[in-house]
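Other chains dropped; remaining ones untouched in position.
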Amino acid sequence: MLLARVAGTVVSSRKETRLEGLKFLLLEQLGIDNKPTGGYVVAADAVGAGVDEVVMYASGSSARQTEYTDQRPVDAVVMAIVDSWEVGGNDVWQK
Amino acid sequence: MLLARVAGTVVSSRKETRLEGLKFLLLEQLGIDNKPTGGYVVAADAVGAGVDEVVMYASGSSARQTEYTDQRPVDAVVMAIVDSWEVGGNDVWQK
């Protein structure tokens, strides 16, 4: 998984039938130091994350292992909202 | 998923039998700022996207989770035509 900040949302009215009801979040990837790495991904939302929240997302077939994304053509899913992470015993980020 | 613009099409007459009937789109990847990143991918079309349209595509095994691509040797699929996306409450792109 990678850490990311929810930057915004993507809207689509014409899409594959199996995608109905899914919310697509635009994620800015974060480094271990909580700084943006410059990369992004669009992920389906499985936890009700809001803009600016820090989240974890899973990619590939693992992105389909949630109730919301099962058997749907999505390759990234937000599966957790992050409370905090620490490196070497020190909090790098706390909600 | 990643955002992309449909740049063109790829034609193939000699191909694996299971690919019959699929349309292959040449996609230029877009950054979160709607600028081309320089990367590309060839994706099967599951939504009837046209040249110059902005789309989302899914990669890997998730690309086979549509009616058109099920059990076919394709690793990328256009699964949505994008209406708009926003970052920090502002529209970056609108159809």
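Labels for the chains are A and B, by order of writing; each one numbers its residues from 1.
We take it that a residue touches a chain if its C-beta (ideal position, glycine included) is under 8 Å from a C-beta of that chain, and two chains touch if they have at least 3 such contacts.
The shown structure was predicted, so the numbers you read here are calculated from the model rather than taken from an experiment.
Of 5 total copies in the complete assembly of this structure file, 2 are presented in place.
Criterion: only the chains that are shown with their structure count from here on.
The part of chain A that touches chain B in the complex is made up of residues 7-19, 24, 26, 28, 40-43, 51, 60-61, 63-64, 71-76.
By the touch rule above, chain B contacts chain A in their complex via residues 1-3, 31-32, 46-48, 56, 58-67, 69, 77, 79-89, 92.
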